[in-house]
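All protein chains but one are shown in place.
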Amino acid sequence: MRRRAVPAVLEARGLSRRFGGLVAVADMTFTLRPKLAHAVIGPNGAGKSTLIDLLSGALRPDEGTIHLNGEDVTALPDWRRARAGIGRSFQRANLFSTLTAYENVRLAAQSTTPGWRLIGAVCDDAGTWDLALSALEQTGLEAVAEHPAGSLSHGQRRLLEIAVVLAALPDVLLFDEPLAGLGPEETAPVVKLLRKLASTHTMLLVEHDMDVVFAIAGQVTVMVDGRMLESGTPDAIRASAAVRDAYLGHRS
Amino acid sequence: MGGFLAQILNGLQYGLLLFLISSGLTLIFGVMGVINLAHGSLFMIGAYLAYVVAGLTGQFWLALPAAVVGGLVFGAVLERGLFRKFRQREHLDQVLLTFALILLFEEARAALIDNQFHAVPVPPALDFSVPVIGGFAYSAYRLAVLAICLAVAGGMVAFVERTRIGASIRAAAENSEMVDLLGLDARLIHTLVFASGTALAMLAGALAAPLQSVYPGMGDGFLILSFIVVVIGGLGSIAGAFWAALLVGMIDTLGKVYLPEMAGIAVCGMMALVLLWRPSGLFSRG
Partner (left out) sequence: MTRLSTKGHRWLGLGAALLASMPLWAAPYYMQLASSALIAAMFALSLQLLTGGAGLVSLAHAGFFGLGAYTVYLLGGGSSVFVSVPAAMLLSGVAATAIGRLALRTRGFYFLMTTLAFGQMLFFLFHDTSLGGGADGVFIARPGLIWAVTKSARPTVFLLLNLATLSLMYFSLWKLMGTMFGQALAGIRVNEDRMRAMGHDVQGLKLAAFIVSGALAGLAGHMAALTDAFVSPELLGWHRSAEALLMILLGGLGALHGPILGAFALTLARELGQSITERQRLVEGVVILAAVLLLRRGLAGWRQ
C-alpha cells in the first residue's frame, strides 16, 4: 500500500504479443517505480526477452499500452522510446566491436544531440565527452577506454554493454540477462555495479541467477508461458508455494 | 477494339515471360540469399541459344528443350562453381561479382557470335493468325507462348505447393535456416533452385527470341523489370511474382503503345507506390 503513493516511472497495461499461433507474452500488467529494481524471472521461453523487446520498442505489442512518466509511448518506434528515456541492454553482447570502448560509449552519448546539429558538431564536444567519460567511470572501464570493444574480456564487454546504456542518461534501465555467460570471478564486478545502479535508477532486470535477483531486486515478478504467475517482494516470492512448484522447484 | 485486345494479350504474354524470369530470381534471393545481377544475361543466353539452334537445325522447337536442359546444367555448374561461394560475401561483393559475369557473358557472346541484331523466324507451323473473337485475329505463335508459359507456371506452382521438396523450398524462401531444420540437404536445394531459375530464364529467352529478335544487352531491360516484379511481389513469394509480373507486363506493354515516352517511368512509379504502401511487397507475410 505504501508503494502506491510513489508515481510509476514506467507502467505497462495488458501487454500481449503473439508469434503466429504462439503466445509469447500475455496480458502483462505491472509498474516500475523510481529507484527500485524489478526483477523478472521465469524458465527459458517464458517470454522475458520478448517483454523487454516490447518495452524498448523493438517489437510492437498486439495489445496493451506502455506509459513512461505518465505519457503514452506505445506508438513510438524504438529509437524515439530510447530518446524518451528507456535504455536497454542486450542478452548477447551487441556492441561495435571494431570501435574502442570510448567510441562505443560516445555513440550512445551523442544520441541525445538533435538532428542537424550532428553535422556541425565535432565528435568530442564537451557535453558528449563528459557523458561518455562518466559512463566509463561508473562501470570502471577508464583503463580500457582506448581498446577496441572486440578485444575486451567477456566480463568487460558486459560492463561496456551497461556503460553504453548509461551514457544516454535513461530514466529506465532494461537489463536482459546482464550476467549471461560470465564465470564466477567475472560476475562479481557486474553484480556490484547492478546493486549500485539499483539504488539510483529505475530498473527492470531479467536474470537467471537467483542469488543475484534476491540480493538486488525490491520486487520480483515470475513469468511462466508468457503470463505473470506471481509478483511481490523477494520474501513473498520465496515463500510462494505456486512459484516453488512452477519454477523454483525445477532448479534444485 | 481489336487492336486494344491484341495489346491486352501482348501484355499478358509479356507478363508471363517476365514471370518465368522473376520467379527464379525471387526464389534464388529468398532461398539462397544471393543477389544475381546476371540473371538478365541468362535470358539473353537463352535467346541466343534459340538463334543458334534454329539457325543450325532449322528447327526452332529444338531450342526449347535445349534451353531447359542447357539451363539446368549451366545453372548447376554456376551454383556449384561460383554462387555457392558468393553466399557468404557481402552485398557489395555479390553485386560486383555478378556485374562482372554480365560483362563476361556479353564479351563471350560478342566473341562467339557477333554484335549484330538478328531476327529469329517464327516457326512455320505457327506462322499464321488465329481468329479469336469476331473479326479479330491473333498470332498463333504468341498464343503458343501464352500457353507454354501458363503450363510452366502451373507446373511450377504445383511442384512448389504439392511436393515435399517444394515445401522445403517455400520454407527456405521465408527463412533460410529452415532447410537445415527440415533435415534436408540444403546444398542440394540450393543447386536445384539455382538450376531451375537458370533454366526458366533461358526458356523465357528462347521463347522471346522470335518475338523481339536477339541483340546485345537484351537482358538488361528484363533484369530491371524482374527486379521491379520481385520488389512489388515480395521477396521469395511465387504468388507475388506471378501477379506482379502480370501487372508490370501489362503496364509496360500498354504504356509502350499508348504513352511511349512514359512506359519506363510508369513501371517505376508503380513500384514507388507499392513501397509507400507496403514496403516489403504486396504478397509478403511480414
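Each chain gets a letter, A and B, in the order it is written, and its residues are counted from 1.
To be clear about the criterion, a contact is a pair of C-beta atoms (placed from the backbone, for glycine too) under 8 Å apart; a residue touches a chain by one contact, two chains touch by 3 or more.
Just so you know, these numbers come straight off a predicted model, no measurement behind them.
Taking the full assembly into account, the omitted chain touches A, B. Here the missing chain is touched by one residue of A:D27, A:D62 or A:E103, and it is A:E103. Taking the complete complex into account, residues 56, 58, 77-80, 82-83, 88, 90, 94-99, 103, 106-108, 110-113, 115, 117-123, 125, 128, 164, 168 of chain A touch the chain not shown. For chain B, the list of residues touching the undisplayed chain reads 29, 35, 37, 89, 91-93, 95-97, 99-101, 103-104, 106-107, 110-111, 224, 227-228, 230-231, 235, 260-265, 268-269, 271-272, 275-276, 279-280.
Here is the rule we go by: only the chains that are shown with their structure count from here on.
The mean-CA centres of chain A and chain B are about 49 angstrom from one another, to the nearest whole unit.
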